[in-house]
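Handing you this structure, nothing more for now.
Of the protein chains in this complex, one is absent; all others appear in place.
Here the chain labels run A, B and C in written order, and each chain numbers its own residues starting at 1.
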């Protein structure tokens, strides 16, 4: 069985551009951590900078994680929720902002080390552009790569999982797709720079998630982290796993095992109006159901299916194997 | 249990713009009909004009249907596969073409009557436009409505199920969405004009299929026919039911029952490279699995879910009810 | 030349789910109103409830509008930015919330009357659902219609322009598309209930904006209001008009004139990181450029194009007419 984790903030308040005060109430951090720990099978937690952890409260947060028996799976630096990053962070046109973003990312390395956390999950959501003719595409993409390289070169003990997403909050992100981001990771020439797949981001990118897994693993074992959720296909709706799609999760888990992915299965949702703990729990259970089915003999059956390529046979197999 | 049918042409050769000779071989009509009859639970067949049936071979086709115990569920007039309809049929700018399309549709009524078929499933696929400033939108939309009205008014014994689709083969179809088409149907002021939902077309239109069912049924019991298939969301991929999505079929079947839909569940796929019979059979089985689950007590459970609106609870219920 | 207006909030701060404190600073209301008045050609303003106007500050706002010579074009009731509407307003499952939403909408009628404003632009953004099996689709759609009907029946002096949008903030809105919303408007059987097209919402719905104009005008002159912006097609990016598309605005303005639309051309954008006044001004200028080109003789030329339907000719005409 795989290792399951959740992002702490998924349990907290949720906002959007229309309801900026939020759909829910603010809860104390300890409540959130306790709720995470209560989800059966969850052993790890991801923390978002600013929202969940800062250099100033790292020790306090670490103690809470210990108290509830959770391992810190990744730190997600806050490159997106501060006004200063509004027009970009590590690739901002303004050199002062770029430097601040760089300094802050170094700081996140320190936070991670203090928490015994091995991974920085880097999602520079504000790095990109909205309008045509708004970006010096060569220069800005290069700043992004160089700045990631600087931090990663200085911290070989930390893995840098670059999380891609085609759009939002910018209309175009520089790290938009699996392969774009892999190219950037390879350009750093550093073994500790890889990629994080968020299943919902991959769907919005029009990718078949399993193929993205294969591409990243084939070109140098570069899949460092996995975020799970579901959506309707055109936007990052961040829903409970299995709410829309089914067979894609089977294929994704098959190829994760087949390519020896040994990282975490982390839930990354945005339960705007749902009970956060319940939403995460349901996602974990849905994945565990598939996970438990993929025994050695079932893995062999799937190998047979993908080598045969008979869609009728595959659909029948899926129905008979998973449905009552 | 609901009534299941298939479209005959789904069992035959398949083509596209790149491989116009087709991915498969041509099979004799009787073979196709026999294959349809062999699918467990299938009692009805839909016939496409030109491809499957013409005024000249109606008797012959009728005999074959009798021989294999199939009921003709609908005639789908061929408003799309002839060069003369390339720029529109019932709404073509050319008055001669419009008249030909009208005459041909009257002919299809005769075919239906001869076969004891109660429904014309009208999909005027070539009626629409590709480019901006290419259509006199008021005039052409009106021609379409008027011509459908003429035929339907003359044949009160036949139901006219108007099948909508947002695009393909035109970039914009005049019958594009459930509500657009309902408006047109209502404008005819004829009880025998309604709408056909193709689940895949609804997905491409961004509709939640269940809501389209509800809209059509609420505004005057106007859902006349159902076509089932699955796709990835952005194009009419015409795949096996359940290949991509799962919960949407549960919700769709729930609302079909809840609104007392008593028409057929017809399979409409395009198994380009698959065994046609197998592809249709799998779709039928997938729907039958859900259909059989929706007992009176389960219907009551779902009524509770939709009245409560707790997504966590609904997702748990779906997992526990349908998955092993 | 048409009448131009803007939505006041477009000039203020902008937020999203990642940066909820906003990309910009808060400006005094008078500054926003002054900025609106400074845009050449803009004579009208739309006010959003809560954000721009409440029953308590109506007089004060009215004085500012007078001071700057702006006409209040519409009140947009706030059915979306308050926590109590998080799971729906006029169609909420909770009867208390529905009543509150109804009361508040009546209050907005009073605000409008005080300001000499003739239109309520109703966008119930929270009314819809996110998950499958989350909504009693029949009941909730009906509550929405009935509540709109109640308010509109009581205020025949006010036009109710129902603004549709396929998704956001809910994954599915009840008022999702032009025709769905027209059906609801017609169901009220009230002359003062119609529809507002937001060009960006129509694009996300996969509609050709001009055809939506024609549908609404053809079925009873039901186009009451227009919101203009641009986007990349899959999301409501709320950008400057003309930033992505060009010919669609020509066709849209042609059909607005051809169907005798006499309402406002209102800008509705979300200039997250742009100078708000500049963004609105550019949109107005882009539309004015097209508007000014559509003289009587040019209108005649376009009538010829749409009746001929020759795409090559239309594209040549567009290039030669509009480009240097």
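One rule holds for everything that comes next: a contact is a pair of C-beta atoms (placed from the backbone, for glycine too) under 8 Å apart; a residue touches a chain by one contact, two chains touch by 3 or more.
The structure presented is a predicted model; accordingly, all values stated were derived computationally and were not measured.
Checked against the full complex, the candidates A:129, A:143 or A:232 give a single residue touching the omitted chain, namely A:129. The chain that is not drawn here is touched, among residues B:234, B:308 or B:321, by B:234. If you put the missing chain back, the residues of chain A touching it would be 87, 93, 129-139, 141-142, 166-167, 172, 176-180, 182-183, 187, 204-208, 210-211, 214-215, 218-219, 247-248, 250-251, 254-255, 258-259, 302-303, 305-307, 309-311, 314-315, 317-318. Listed for chain C, the residues touching the missing chain in the whole complex are 206, 232-234, 240, 242-248, 273-275, 278-279, 281-282, 285-286, 289, 310-313, 315-316, 318-319, 321-324. If you put the missing chain back, the residues of chain B touching it would be 14-23, 80-83, 85-87, 125-126, 130-132, 167-169, 171, 232, 234-235, 237, 239-240, 243-244, 270, 272-273.
Just so we're on the same page, only the chains that are shown with their structure count from here on.
Using CA-based centroids throughout, the chain positioned farthest away from chain A is B.
Each chain gets a centre from the mean of its Cα atoms; for chain A and chain B, those two points are 40 Å apart.
Chain B and chain C have CA centres that are 34 Å apart. Looking at chain B, one finds that residues 206, 247-248, 310-311, 315, 318 touch two or more other chains.
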